[in-house]
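Here is the structure we will look at.
What you see is the complex with one protein chain gone and the rest in place.
The letters A and B name the chains in turn, as written, and every chain counts its residues from 1.
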Amino acid sequence: MICLHHVCKRFAQGDEAIEALKDVSLEIAQGECVVLRGASGSGKSTLLSLIAGLAQPSSGEIRVLDREISKLPEHLSALFRRAHIGFIFQKFHLIPGLNVEENVIAPLIPANLPLHVLHEKARIKMEALHIDSKAKRDVKRLSGGEQQRVAIARALINDPVLILADEPTANLDAKLSAELIEHLYMLKQSGVTLLIATHDPLFFDLDFVDRIVELKNGRIV
Amino acid sequence: MSLTPEIIALLLLDAVFLLFGGIAFVLSAGIAWRWRSNETTELQYALHRRSYLVSVIINYIFMLKIPLFAFFIYTCDKLSAIITGAMCASGVVNSVDFGLYLTLFKIVNLYVFGFWLLLNDADMNDEKLPFTRLKFILFILFFIPLCVEIGLEIGFFTSLNVSKIVSCCGTLFSASSTSSISLLFSVDEKIWMMIFYGCFALSVAAYASRSPLASVVSNLLLALFALIALILFFSPYVYELPTHHCPFCLLQKEYFYVGYLLYALLFSGTFYAAAGGVLDLVQKRYTKRFYRLSLFFNTVYVIGISLYPLSYYLRNGVWL
Partner (left out) sequence: MLANINVLLLDYALGSLKRQGGKSIFIFLVLCLLIFLLASVLMIADAIKFELNTTLKTLPQITLQRFVAGRQTNVSVERVDTILALNGVERAIPRVWGYYYFKPAGVNFSIVGIDAYEEPYKKRLSELTRTFDLSTLEKEGGMIVGEGVQNVLRENYYSDFFNFITPKGERYPLKIAGVFHSDIALESNDLMLVPKQAAYTIFGMPPEEATDIVVHVSNPVEIPTIVQKITERYPDLRAITQDDLRISYQNIFDYKSGFFLSLFIVCVFAFFIVIYDKASGLSSEERREIGILKALGWRMSDIVHAKFYESFVMALSAFLTGFCAALFFVYVLQAPLLRSVFIGYSELKPPFRLPFSVDVKMIVLLFFLSVPVYIAATLIPSWKAASLDADEVMR
């Protein structure tokens, strides 16, 4: 499913180079749920963006679903994300000014699908997450829990096989965190591969987590 | 020089094209020089983004050039009211020595830029980006005819003399004309007509044989001979005047602007097969969509243009 092979990522900062990832090799199987643990600045987000094709490794090779995403040109890696990957960001990153439904379908807007197909997809996801009654409401006027569910519905709109979550509980209280974990559990049940980057101890002793990978200063330990 | 608003609009857009074409040219040179298709360095990603900018610019220029070409002809048509002796756009176009070349350059550039965009599409759809270097080298080459066209257009409008007396299309497109067109008149127009239908038959045969090369050749021939046959054989039937052979008067209101439709059909039909065929030759494959579109447009054109002599014959019982 995901296969990283001696991946390094360097950022040039002025004259010196920061090595965010150092010789990372990792394999994740289909349907696995992996937690990526590490302190802030250890390179978790960098690793996720490399896997999603948002950035390219300085060296090494990354294969996702047997495609070498690290070598794809930008527009094709975007299509790849649209087709196979769902994203849950820290602080949800909903788009203010758009309503719930528009936020949910946002990943598929450029796909130019027939309108009824898209609305049907959105309806199913919103119903599953109990936000269908708020479909036309601006996301700014939602509670934290609702916003979180919109973010999950958005991540699922393209029926992804891989979900990447970057510190999904970072700004949540205990109740919402528990709710989120519940959702993640359901996703895991449905056979989706999950990769969760976090330093929240909540994730470290969950039954459905298959593996915990620890990152420290850009290295797997 | 007469600065009518139409001319100023055309010149203003020429300036915009020159500016953006220039930017695209500089970027292209950089990309063509430094592109390494098997490397994945930061530089290559930056170049890829720039290459996208170039394609945006060329798309913009091409999308504007199509309506502007019609607008150019229309402006010439309008100027013919001011210039003594001119009855339609052809008199105005020919009032300057290189007017006809300007028109030809405009047509050629449309083909060339359309081809570039098809090539760009093919390149972007392949994850290896196999034609990136090729397409930018090509753009560097294609920039030259674009500049020539813009230069000619500026020259054309500055040397356009309102008080000069020009010849009308009746003399320009006739056997007595001094230009090379008169040579065509020395051959019987029925022969041109038959060559035209022959070329069309060839292009249909090329479609049936699924050969890109045959399609390219037959469609280029078709474009050429369709124009000649239009001037020599078909136009008198459109005007219902045996001696009127002008390819520009078709664009006038009296003939319901039918020329705009006919030329659009002919150019798109031959474009798809010729440009798509070249692309297929480069990629060594066969893209049915191009040839089907081409066949469709060409057939509509041939039917449309054939209706004129036929209906004339049915109504009058004689050929012109």
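The working rule: contacts are C-beta pairs under 8 Å (C-beta built on N, C-alpha and C of every residue); 3 or more make two chains touch, one makes a residue touch a chain.
Just so we're clear, the structure is a prediction, and the values are computed from it rather than from any experiment.
Q: Which is it among B:F71, B:Y111, B:Y260 or B:Y286 that touches the chain not included here?
A: Checking the options B:F71, B:Y111, B:Y260 or B:Y286, the one contacting the hidden chain is B:F71.
Q: Going by the contact rule already stated, which one of B:V26, B:M63, B:L141 or B:A205 would touch the omitted chain in the full complex?
A: B:M63
Q: If I consider the whole complex, including the chain that's not displayed, which of B:T4, B:S174 or B:T299 touches that chain?
A: B:T4
Q: Write the list of chain B residues that the hidden chain touches.
A: Residues 2-6, 8-9, 12-13, 16, 20, 23, 49, 52-53, 56-57, 59-60, 63-64, 68, 71, 74, 78, 82, 162-163 of chain B touch the chain absent from view.
Q: What is the set of chain A residues that contact the non-displayed chain in the whole complex?
A: Given the touch definition above, chain A has residues 45-46, 48-49, 52, 54-55, 74-75, 78-79, 81-83, 85, 87, 89, 93, 95-98, 102, 105-107, 109-110, 112, 115, 118, 154, 158, 166 touching the missing chain.
Note that only the chains that are shown with their structure count from here on.
Q: With chain centres taken as the means of their Cα atoms, state the distance from chain A to chain B in Å.
A: It comes to 50 Å between the two C-alpha centres.
Q: Which residues of chain B touch chain A in their complex?
A: Residues in contact with chain A: 40, 42, 45, 48-49, 52, 124, 127, 129.
Q: Looking at the complex, which residues from chain A come into contact with chain B?
A: Answer in residue numbers: 56, 70-76.
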